[in-house]
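Below is one structure, written out as structure tokens; the observations come after it.
All protein chains of the complex are present and in place, except for one that has been dropped.
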Amino acid sequence: MIKLVGLIPLLPLIGFVIIGLTGKKLSKQLVSIIGCGSVLGAFAIALEIFFQLTGQAEKSVTIDLFSWITAGKLSIPFSFLIDPLSSLFLLIITGVGFLIHLYSVGYMSHDEGFARFFAYLNLFIFFMLLLVLGSNYLIMFVGWEGVGLCSYLLIGFWFKNTAYNNAAKKAFVMNRIGDLGFLLGIILIFVTFGSITYHDVFLQAKNFASGNPALTAITLLLFIGAMGKSAQLPLYTWLPDAMAGPTPVSALIHAATMVTAGIYMIARSNILYTLSPIAMETVAIIGICTALFAATIGLAQNDIKKILAYSTVSQLGYMFLALGVGAYTGAVFHVMTHAFFKALLFLGAGSVIHAMSGEQDIRMMGGLKKHLPITHITFLLGTLAIAGCPPFSGFFSKDEILANAFENNKLLWFLGVLGAAMTTFYMFRLYFLTFKGDFRGTKEQHHHLHESPKSMTIPLVILAVLSVIGGFVGIPEALGGKHFLEEFLKPVFEDSSFRMVHSISHQTEYALMGIAVLVMGGALYYAYTVYVKNKTLPAAEDEELKPIHLLVYKKYWVDELYENVITKPLNFFSDALHKVVDNQVVDGLVNGTGRFVTWISGILRYAQTGNLGFYLFVMVIGIVIILCSRML
Amino acid sequence: MKALLLLSSLGVISLLAEIFSFKKLLYPLVLLGLTATFVLNIGDWNTNMSYFKMIQFDNYAVAFTSVIIVVAFLWFLMAEGFFKDETNQTDHYSLVLFALVGAVLLVSYTNMAMLFLGIEILSIPMYILAGSNKNDVLSNEAAFKYLIMGAFATGFLLFGITLIYGATGSFNLEEIKNAVSVAGSAPSIFYIGVLLMLIGLSFKVSAAPFHFWAPDVYQGAPTVITAFMATIVKTAAMAAFLRLFDDTFLRVAGTWTNVLWIMTAMTLLTGNITAVFQTSTKRMLAYSSVAHAGYMLLALLAANSYSSSAILYYTLAYSIGSIATFCIISIIADAKGSDGIHSFNGLGKTNPLLAGVMTIALLSLAGIPPTAGFFAKYYIFTSAFMAGNVGLVLIAILASLIGVYYYFRIIIAMYFKEKTDESIQVDLNHKLLLIVIAFAIIALGLFPDCVIRLL
Amino acid sequence: MITTYLFYLLAFLSIMFGLMVVFAKNPVHSVLYLVITFFTIAGQYVLLNAQFLAAVHIIVYAGAIMVLFLFVIMLLNLNKETEPHKSLWLKLSATIASGLLLVVLVGSLKNAGTIPHPANFNTNIGLIENLGKTLFNDFLLPFEVSSILLLAAMVGAVMLGKKSIK
Amino acid sequence: MITLLLIFFPLVAALLLLFVKGQQVRNIAIVAAIIEFAIVLYALTQYQHGNATQFEANYNWINSLGISFHVGMDGISLLMVLLTTFLVPIIILTSFNREYSNPSHFYSLLLAMQFALVGVFVSLDGFLFYVFWELALIPIYFICLLWGGENRARITFKFFIYTLTGSLLMLGGFIYLYLHTPGNHTFDMHALYLAGQSIGLSGQGYVFWAIFIAFAVKMPIFPFHTWQPDTYTVAPTQGTMLLSGIMLKMGTYGLIRWLLPVAPLGVEHWANVAIGLSVIGIVYASCIAIVQKDFKRLIAYSSIAHVGLISAGILAVNVQGVQGGIIQMLSHGVNVVGLFFIVDIIQKRMGTRDIASLGGIRNVNPQFAVLFLIVLLGSVALPLTNGFIGEFLLLNGVFQFNAWAAAFAGLSVILGAVYMLRSYQSIMLGETNISTQGFAPLTGNEKAVLFILCAAIIGFGVYPKPLLDIAEPSVVKLVAGVRMAMGK
Partner (left out) sequence: MSAIFTIPIEWYILLSTVLFSIGVLGVLFRRNAIIIFMSIELMLNAVNLLLVAFSSYLSDSKGQVFVFFIMAVAAAEVAVGLAILMMVYRNSKSSDINDLSKLKW
């Protein structure tokens, strides 16, 4: 069955090609069958492979397809690697991907670009699968850039809207900044190890001393790539803007799968990171900073999708924190649970937006509980999961991260808990403002309120179930679990295991869990007090805000900062380069030479006075000079 | 020698044509005569005959004579109209033929006396022919300027010959050469003599700063005569120059190389730069001919095994290119009354043949492959490079870029500017001539070996 | 001794009249001064034992060429002081240029005395017999060729001189 | 024999075309070009993998100067010839869009150009190479002069003079080498290699600069590039395609074939400066491309950026860099021709290339939008397009020379995305305006061209191996030789 792994990406690719080429000629039904079916098929194979892998002793299988690039020593095969890590990601991608495809059938049913949407989604799945399946860094890079492209296409799906297009472009360009780092990292890997195949690289890397500068450089460069793709500081601003795309896109790409590529990559390269403490620290610090920074912004946003977006950024920060402290399993665990509940939340939000006829401002919502019962329940479950309420999935994954952070550095743990509190607060703020209280929208919107169709609610329900039970694959030992996930991923991370010392006692772990739950409860209560009891509403657009509030509400003016520090100067610089340096100086020099010759010619021709006397005179002078040369 | 005799006889026969009234036959007769001369001349190949120790038909002389006769033949084809003037028909024939005699003397002399007479026999008909458009003030002026300056320069040449005679006691090139080597260091008057001869010959090949006559004379003279001066006269003078300096005076190269180095650079630059601003194509080509003298001097200065074949090839390539351009200029000027660049506007559309041949000829003059002009320049550069004159080669490269600049002004005018008139009627023989030249330019460029192998 | 003085005298005269050729205002005077200069040069020829050449010189230059000049001047009616003068600057620069030339030539020729006073001096080389031998043996070809030169000049002069029929 | 056929078939076709009247001349031209392509395909089947020069033909030409008509192909040449013969029919096909006055001259010049280009790529004699090199200039000059746009006389003339300047310097360099060959001197390529390698550092330095500047002008590399945007803009589309698609490769090919082997020490010593210039040019041109308003000009600048990377990669002298250079030459040829054709399609319909005044074409013609996007992605080197393979290898090569240079050069990855996406957005996306509403559907030949190009872009992005394999043995041999001469 593992031999069939090639089919996994191939199926969505075929789906893309069929839908993409025939496009509008197919009926929507057929399109949805092909679109969803291809992903479902991939999921089925992935599931089969997963079980096969758990059953067999050989945990890492490479399947060579063809030789892709060769140049001297550099030889890059197009081959796939099946191991626990990739098979887990395969499941997440195809599974969640399928659900979101299904959801999209309903969500996009009225859109004229229905077929195009499915084509893009399938293409995305294809690239995402390449990303995780590749057996070397370059294949990963192919997927990496490919998903960036799909992200670009999908964010700008409604291409008539300039703002959406700008958001798409921004996403692509910011990703590219990271990609450059990634690419250079890959090249440095080649230069250092003479290969970029995981197997060869990791095998050699084990012999490197910890803190080797080459490794540090490699890991930092790779991390730049991760920062771009996974929206970490300072390259995160594209992700909130990416919410311009249709909601299923936000759920699939900008929450569940693509943005976690960075985590996958670092987890994949765990041995390299483990051997470079500086990079680890950097990852941890960037992770926690992002987590907090995004969380604070999330506190004051009013757009339902924006809040979720910042939440995603924040959760991604957690995952990097986990990676940074060496909790690779924790990070992957969180990727998985996050995929469930964040996809759920986005799809729920999509359902809300669908019901609200496109309205996204939570100030205009409220009391939707009655109208959208299924959405409400599932959304609540998702909220609890992300907040880390036991025994929902988020609790276990977050707990693992925090425990590891505590073990590593108390400050990191403290900040992590602080972030968790904020998460709980803004998520419940969102929940309360949306579903509780009274409806604040227009009459028109009120009239149209309706629960979403089956194709949308079924995925919601499935995801809700997964959000609830998803955490059970990683119940920590302290709670009597076997931590199935850790066992499963062990072959991947075992080389790095010397860093993962489980010195933490069960008591401490209980205490940490307790604190986390308490903090969560407190934040929940505070949110409840503010938004349900006191029925406080977020400030209206024209209202004056307190400085700190304003700072957060305006997202720290980071976009404006980038605009003024990078974009505008770049344009100005380029303009100057063009108008002054290129046209005046460089070309001026060239044209100047021509003009100089013409000018000289204009002068010189007057020497030809036409006067015989003058000619003779010059001749004599010439003769005198020539004869003088003899005398000298 | 046979060539010499035949050409002289042809000149005399031309004069007789007036008396015995066979003027109609004269044109074919001359062409026939030239062909015969060419054949006879080829017969002298490898014979290395010397006559009175005055002239020697070594291969060098034969090769240059051949070039001169070939070019003269083409020139006669081009200049047919020039000989239609009833009054002076026979005079023109004989003067041109006498000038050819002078040219042949210049490529074969082994004695200063022959050099001097050759120059004069070549020059005096030229003075006259430059003024042959008797009612044209410009033509008069050209003749007059040419004469005065030519005579003036002759004075210096003679002074030089005299000093060399004083130092060596001989006019014979071989003896002069040996006298210097025997004496080791010749008396200082010898060196002054060399320099004065350098000046005199530089004047003839129009090297700066003795080039001033050239643009004015070329512009003022009738176009066909300009063509003659630019091709045959220049070839002969260059050959004479080369014969004297790269052989006889080679042992005292130290005396003249520095001077010639600077003169070459000046020639290249002034010729090319000044041409840029010209609007009269004839005058532009006059300056360009100054510039071409500069390239040839480059090879002369190199004074190595490549020099003579380089100059041979260059003169041939340059001459046939010039014949074509002057022919077209005269056709255009006759039709439009002006030889300004604007007369060429739109020629590419009205007369594609003229424009095409003109383009090929100009490309050749500019030195663009695969034309003969390219290989000529290449060969010269190689020769100069070999001699270590890298700086001069760089100047020459710059100069030839400037050259491209003005040659292309005509090309651009022909193809880019809108047409102004209807197409021009061109004689069949002119058409044939031009086509032949165009092919010759390309063929020479592709197979230069057949010429450069000779020397 | 007398030859020495004669040389100096002739030299002085030729230079003086040479200068007068240049500076004379009337072209006719210039011609006459030039004729005198030619005579002094002929005198030098005699001093140098080139008697035949001296005679030819007088005949050709003074007798033929200068008459031709005179003839043209008269024909063109130039026998007045009509010539507009060059500006002072031009005259000055002309003088300086030729002065420089003189200085340079003299400077570079002054140490040329490599020809020793000949011991076995042959006084007969200037005689017509010797000249004739040289001319018709060694210089036969140039002699013949100069016929072409003269012919060409003749044809040319005639061609330029005659009126063109229109 | 195949090589001779390849060289002279287009010339014969070009001459014959002169005698054909009317518009059907283009059909004959395209048939000729396709036959030529078929000949190359045949040559490919006959090609023996390995580093040997094949299909050799050697005739005496100018015996007394040691110049011979020596042609042949190794892998590198073969790929270049393949590119040329692949693009020329496409370029002819694109011309079906427009009616040219004097079509017989136009197509004749086009094929004459092909003759010269093939000649450049197969020459194994320095002099022959130079002659073909210069020959290529004449047809393209006339194509631009006769059928170009506004101000063409001045601009194309500048182009001519500029490239000629470089060429003459190169000629100087070649003569210098020639005079260092032993015995009676020869222009044979290998003799020139040996001569170059024997002349010591300072001599090689001169040779390096003389030859490098020639190539730098042709490609062009900063700061020798200022002729290029004007010329590309003013030339007729087919001219621009020839210039950018193939002619520019003469320079990059020259770097590999002529510069590296004749002046290894010179390259080593001056690589800092030369790669520096190339890399500066990458960022410089990319930045300038960002502010361009004319799409054609924008592509022109982007081409400078791409070429800068190629040059830097080649000058780094390692297998990855040189292989990358070769692959990128092919990719760039395909991509840039596609882009210029897109410009032509737009200009033909809208009458403008001003990015700002377009918009929303995608609404009217989604198919065009997709094809445009694919070409664009190839140009910004997205993985699985042809552009990526080259760019990766090139960056790899440069990185091995200097990591910072590679990082700086890599900025083009970002900036390329910025200007390309910006213009794509501005031209294709957004709302349609009055002018773009009437955007006519693609004609058959337009579709054919774009489909072929897109297929090539994706095909060779996914499976570049055949191309890489053809070039690899020759590249390995060449690089090894050069590095050995450098003492590495």
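Each chain carries a letter (A, B, C and D) given by its place in the written order, and its residues are counted from 1.
The definition used in the following text is that a contact is a pair of C-beta atoms (placed from the backbone, for glycine too) under 8 Å apart; a residue touches a chain by one contact, two chains touch by 3 or more.
This one's a predicted model, so the numbers in the text were calculated from it and none came from an experiment.
Taking every chain of the complex into account, the absent chain touches A, B, C. Across B:S9, B:N59, B:T87 or B:N140, the single residue that touches the chain missing here is B:N140.
Note on the undisplayed chain: of the listed residues A:F89, A:F157, A:F379 or A:F617, the one touching it is A:F617. The omitted chain makes contact with just one of the residues B:F57, B:F116, B:F210 or B:F245: B:F116. If you put the missing chain back, the residues of subunit B touching it would be 112-113, 116-117, 120, 124, 127-128, 131, 134-135, 137-138, 140-145, 147-148, 151-152, 154-155, 158-159, 161-163, 165-166, 169-171, 189, 215-217, 219-220, 277.
Residue-level contact of subunit A with the missing chain is found at 605-606, 608-613, 616-617, 620. Where subunit C meets the chain that is not shown, the touching residues are 1-4, 6-7, 11, 14-15, 18-19, 21-23, 27, 30-31, 34, 37-38, 41, 44-45, 47-50, 52-53, 56-57, 60-61, 64-65, 68-69, 72-73, 75-76, 78, 83-86, 91, 93-95, 97-99, 101-102, 105-106, 109-110, 112-113, 115, 117-118, 120-123, 125-126, 130-131, 133-135, 138-139, 142, 146, 149-150, 152-154, 156-157, 160-161.
By definition in this document, only the chains that are shown with their structure count from here on.
Annotation: 37 Å between the Cα-based centres of subunit A and subunit D. Centre to centre, using the average C-alpha position, subunit B and subunit D are separated by 42 Å.
Chain contacts: subunit A has residues 594, 621, 623, 627, 630 touching two or more partner chains. Multi-chain contact residues, meaning those touching two or more other chains, occur in subunit D at positions 161.
Within the complex, the subunit A residues that touch subunit D are 66-74, 138, 141-142, 144-146, 149, 152, 156, 159-162, 165-166, 169, 172-173, 176-177, 179-180, 183-184, 187-188, 190-191, 570-571, 573-575, 577-578, 581-582, 586-587, 589-591, 594.
Residue ranges of subunit C in contact with subunit A, taken from their complex: 86, 90, 93-94, 97-98, 100-101, 104-105, 107-108.
On the subunit B side of its complex with subunit D, the touching residues are 348, 363, 368-370, 374, 378-379, 381-382, 385-386, 393-394, 397, 400-401, 404-405, 408, 412, 415-416, 447-449, 452-453.
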